[in-house]
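Apart from one protein chain that is not included, each protein chain of the complex appears where it belongs.
Chain lettering (A and B) follows the sequence in which the chains are written, and residue indices restart at 1 in each chain.
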Amino acid sequence: MRYLSEYRDPDLARRLVDRIRDTATRRWTLMEVCGGQTHTIVKQGIDEVLSEAVEMIHGPGCPVCVTPLEQIDRALHLASRPDVIFTSFGDMLRVPGSECDLLQVKARGGEVRIVYSPLDAVEIARAHPDREVVFFAVGFETTAPANAMAVWRARQLGLDNFSVLVSHVTVPPAMVAILEDPSCRVQGFLAAGHVCTIMGWTEYEPLADRYGVPIVVTGFEPLDILEGMWMAVQQLEEGRHEVENQYVRSVRREGNRPAQDLVARVFRAVDRGWRGIGTIPASGLGLREEFAAFDAELKFDLGHVRAEEPVACRAGDVLRGQIKPFECSAFGTECTPERPLGAPMVSAEGACAAYFNFGRLRQPVGGAV
Amino acid sequence: MIVPSTLQGPSCAVPHVERQRVQLGHGSGGKLSAALLREHFLPRFGNRYLHELGDGAVLPLGGDEVVLSTDTFVVNPLEFPGGNIGHLAVHGTVNDLAMMGAEPKYLSVGFVLEEGLELDVLATILDSMIEAARACDVEIVTGDTKVVERGKADGLYVNTTGLGHAPGGFRPGPRRARPGDAVLVSGPIARHGMAIMAAREGLAFDADIESDTCSLLPLVAALRKRVGDGVRCLRDATRGGVASALNEIASASDVGILLETSPPVPGPVEAACEMLGLDPLYVANEGVMVAFVAPGVAGSALAALRAHPAGAEAVLVGHVVEEHPGIVALRTGLGGTRVVDLLPGDQLPRIC
Partner (left out) sequence: MCLGIPGRITEMTDDLGLAVGTVDFGGVRREVCLEYVADEVRVGDYVVVHVGFAISKVDEEEAQRTFRILREMSELDDLDWLAEVADAAEAVEVPQPGAGS
């Protein structure tokens, strides 16, 4: 596949690995923000082959993993209603709520449908005027323009049976929360390439400055990750802390303006809870009042939903980069992909699932370090 | 504000794991399927034949040995690029018998038809079945049909049960893999699953992908002729993909498997997998098998497969190892290792 496969060349990858090893005079600690990047790193064994030069801490860049428990429970409630067709991206279906997950609601007769694009959900609403269609609008800034367009389009088409359950989060506030944490060990960041395709990187310049950390906007293929890591290590070796762009084939400094504009029209910044981390002010997106008719939280009675997290789950510590998944005593024992305690074990790109599915040969399970 | 007339929230009695009902994941060929088998079927039905957990059962009958296998086919849509449920129903059971080293002779067929199914569609499926049966040299000798109400059966469900003859001396079986054995994959993977997905509402995309449904008999015959008892295990990689088939054998034989090469994935299939975030190793096939052969005959086995059009792209993907018994691992291009585990249920398309 053009513009994809060539970034997986193993010979070039090995060259970059060698180059990183040669450049590093000591071990550096980097955080990759995005779950898609975590997936590539663990699946390819990048952290394994570079472990003497770089420690990778996996950040909270998994919107599925950080969706607050209350939102999952609200989704489950809506999906259980006989008058609702509940539509969602595939990743959300196995995320555990307080008592079960969307797949189990489906088993019990709830109509739950996977869609690829939010516009597909709008189509379903158009095709079924007698049913209420709710779309689970999760994601980072990358997905916000798509979700915004779905709402915009529903309004344009005059649909009164379409609404969205919003659980959008934004990256820079989360990075600040991580950097402000006194136990933060992160010395440099690989910023999420597709988030920056939308937003550009101007928001990261003050962060690099204030906290003295290099931030490299990085793509998702092995060569992208390795090149991004190399650029970050070079900065650290040279004592620089700037924002650089590795993912030049897709990201420009100003980002995608039309996308930013529609997001700003449809959404506004709100405080948002991050599952396992807590509430981060102004870190989320909510629908503007003008679009209240499309807000599932206003349209349906969801006030009674309460949320309860299992005690053993240390998702928060994993998502903040404090521990590695295998350092959690439940990892691989009580908590496995088929019986997950928390979202990072369920979601395909959650750090715990990535380690369990790909990395188990390297690390013991059950809390041994 | 819409207030529901009956306030029924989620009321799962047991946290997190739905212990009371069957889920779709139980049919995926992954861990849930294995658990269902282990916890419900084996304790009740288990006997020395069933416990072998082969694709079929080798049974003594009147001084001879026969092989019996059954499979039920549930697919939506009924017709898809490359075939229909009728092709799957014949090839699926023929292939299960072939994986046991048997020569299939007879099939029985059981149908559950949905009220409202168009008779033209039924005719197409039946025509495909008889055509496939003739090509595989099997006879459909008995059958049954039931009809259920509109809304059940997705149009049509079909079960086929096959009976075959097991020639002596050729008994591949899931427990026979040994360290050092070579692991082969007979051809390009993930075609069937992605052909089906392309036709599904909500994920619809247009693709140059056709199901690979076919009989594996010719490939098995070629292996048997060239390598004979050097073939340790054969398994057709259906639901759950190549990854699941390899895991089943690793588990049954209590050995580790280390993969060094990926099986071939056709361009459009790869593109479709990328689009949905799916790993081709876990996507269903209907015309691919994994073969474990003794180390000395790997070259001959590959040559035998490649001489046949359906095996032209056969590859050696790895070896059986002593380390990490029960676990399938893959060496990445960078020299790292990753585990290729059974998934809990079906792979889900992802956005992240």
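A few points about this structure:
Simple rule for what comes next: a residue touches a chain if its C-beta (ideal position, glycine included) is under 8 Å from a C-beta of that chain, and two chains touch if they have at least 3 such contacts.
Note that this is a predicted model, so its numbers are computed, not measured.
One of A:A259, A:I323 or A:M345 touches the chain omitted from the figure, and that residue is A:A259.
Note that of B:E260, B:E274 or B:E323, the residue touching the chain absent from this view is B:E274. Within the whole complex, the absent chain has one touching residue among A:W28, A:Y116 or A:W274, and that is A:Y116. The omitted chain makes contact with chain A at the following residues, 1-4, 6-7, 12, 15-16, 19, 34-36, 61-63, 89, 116-120, 139-140, 142-143, 145-146, 149, 153, 156-157, 192, 194-195, 197-198, 220, 223-224, 227, 246, 248-252, 256, 258-259, 262, 349.
Although one chain is not shown, part of chain B still touches it, namely residues 198, 204-209, 266-272, 274-275, 277, 350-352.
Quick note on the criterion: only the chains that are shown with their structure count from here on.
Considering their complex, residues 1-4, 7-12, 15-18, 21-25, 31-32, 35, 202-203, 205, 267, 270-271, 274-277, 324, 327, 329, 332-339, 341, 343-345, 348-352 of chain B touch chain A. If you check the complex, the residues on chain A that touch chain B are 1, 4, 8, 10, 13-14, 17, 34-36, 39, 42-46, 48-49, 62-64, 73, 76-77, 80-81, 83, 87, 89-91, 93-94, 96-101, 103-108, 113-116, 120, 124, 132, 139, 143, 222, 298-301, 304-305, 310, 337-341, 347-349, 356-362.
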